[in-house]
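One chain of protein is taken out of this complex; the other chains stay put.
This part shows chain A:
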Amino acid sequence: MLFEGNRFSSPFVTVPTGFCSWLCVVHRGTTTSETRPRCDWSFPYCQYTKEEPRCGKPILNNREPRRGKPILNNREPRRGKQEIMKWNGWGYSDSKFLFNKKGQAEFTGKRYRLSGMTLPSLQDWFENTFGASVKHKSPATVILNASVVPPPRLNEAFVENLKATGIPFSNEAEDRVFRAHGHCLHEIFALREGKKFERVPDMVVWPNCHNDVVKIVELACKHNVCLIPYGGGTSVTSALECPPEETRCIVSLDTSQMNRILWLDENNLVAHVEAGIIGQDLERLLNESGYCTGHEPDSMEFSSLGGWVATRASGMKKNVYGNIEDLVIHIKAVTPRGVIEKSCQGPRTSTGPDIHHFILGSEGTLGVVTEVTMKIRPIPEYQKYGSVVFPKFEAGVACLREVAKQRCAPASIRLMDNKQFHFGHALKPQVSSIFTHFVEGLKKFYITKLKGFDPHQLVVATLLFEGDRERVLQHEKQVYDIAATFGGLAAGEDNGQRGYLLTFVIAYLRDLGMDYCVVAESFETSVPWDRVLDLCQNVKERIIRECKERGVQFQPLTSCRVTQTYDSGACIYFYFAFNYRGLADPVHTYEQVEHAAREEILANGGSLSHHHGVGKLRKEWMKDSISNVGVGMLKSVKEYVDPENIFGNRNLL
């Protein structure tokens, strides 16, 4: 059955249905809640109530235009989620961690299951881990001071022509600053400090469809304007940073209005979607028809389909659904040379090198992805979390390796190291009943005393199974049996879920850390199996040593998890944080340490990136990573597709 495009034309209709992410959303359609009974309580941390209307609301009218400052706009720009999101931190404005007057941590807002709860052990964990104190605050600047934003350099002819097209645009400081950054530590730190910006986009445009993009790109070429595509803004590679040396007018091309599912093909199980759609919206809309993509990167609340394509994103459940390159059937993109697309939707072709692979990972240097045809799957009947405790990280890695060897990995399987396990535990909400308390104590007693696991060594693998009920149970048994041969003990669904909770509140937690002189960041790599242990160990040691040498006064937190498994290797995800009290330039120190950590990763056989991308942050290693000839190939493609460097974000090369 082919759906009409307009059926999905508005993602803002609040439909009481759920999509299959543990992240957000809770109102579940009757069909799914029956088939997935577990979900009712196994999504406890994330009650995503109701999508607020994000546009179509006369936002600008409520705001007084600043005097003496002409605001250029065609009609009301639709600002996407900008209105309900923090301008200088992660996520929704109403959701944040804070230490209340009693010194207890709580998570504000109503969006998530954790919202409104107190987390009694977080403060202790925080203070003990970082040597930090809730007395030492380092609060952020509350509002954006327009004087730190350089005035826009507009290309008058371009603006005139753009006006004629009717495509909305803006040159307001808030809009420009919002799209001038991703979520690298240095970017957020600078926003919090209220530092002066060197270069931000000079204007923002909101194309509504593919044809709008074609017009914009044509105009940009005509008037030699620099375009930087903007999707969800969750980049962590400095990819959205404007090159300071760019003298042309920089236009941020915000794809957020291109957020429709244009059609859905149940015969071939594919959907044709506009690339500006945000992950959670895509899932929710598909869920309404009983489908999902299964692509769930940790950023899926905010990141966009086009962004996934442009960075070669990876989802938590890639074991079942594949990474973005496996999910994509067809890509339509607008480049300065014209529109690039294929002529058919054959599931595989032998027609020379796959041109999709020029687009996948191009990081906005070649053009704008406008429409994508991607695989969809029926929503799985049943979903179950699980966890396994291992006495040591080594045993856990050996188990994951075996699971990968037998190709029986569940939708998600992750191995958290000891530090991350404790971190996860620090996020336990107040235990309400004495009984729960008692049961928790009993579990702990069983594992540490009876089984002899050292609480400072043990690690946890978190699991997520999906499929029909019987298969899931069978699969679960297979995995637990393998785990048992490596000394693993099943440790319940709750522990599993808490692990996934951590990955999604981590960015909110970083903001909390930054309120108390702690800077933090994550980075990732992929590495062959035989080097996993050595890489983890060496990178952590390198970080600790570099921190010491650079005068960091407190022991840093270094933690890692094996977050994805493949036939021949794994993806490793690191958390790194430290208390920066006593340092003159914490961000610089942080960057030096991260740089050293990346060198260590490369020296230990790790890749430059598994899914974050290169951006401008890791450009310097590209030549070593893909050889001179490789760089030359990419350059020649860029040279052909975009000789005037219209897509001038200078990522990658």
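Operating definition for what follows: a residue touches a chain if its C-beta (ideal position, glycine included) is under 8 Å from a C-beta of that chain, and two chains touch if they have at least 3 such contacts; residues count from 1.
The rule is simple: contacts and distances are computed from a predicted model.
Novice: Considering the UniProt annotation of the chain absent from this complex, which name among "BHLH domain-containing protein", "Phospholipid/glycerol acyltransferase domain-containing protein", "Large ribosomal subunit protein uL14m" or "TATA-box-binding protein" applies?
Specialist: "Phospholipid/glycerol acyltransferase domain-containing protein"
Novice: Have a look at A:Gly131, A:Gly492 or A:Gly605 and name the one touching the chain we're not showing.
Specialist: Missing-chain contact among the listed residues: A:Gly605.
Novice: Among the options A:His272, A:His422, A:Arg542 or A:Arg561, which residue touches the chain absent from this view?
Specialist: A:Arg542
Novice: Which of A:Arg377, A:Arg531 or A:His595 touches the chain that is not shown?
Specialist: Counting the whole complex, the residue in contact with the absent chain is A:Arg531.
Novice: Just checking the interface: what residues of chain A touch the absent partner chain?
Specialist: That gives, for chain A, the contact residues 530-531, 534-535, 537-538, 541-542, 602-605, 624.
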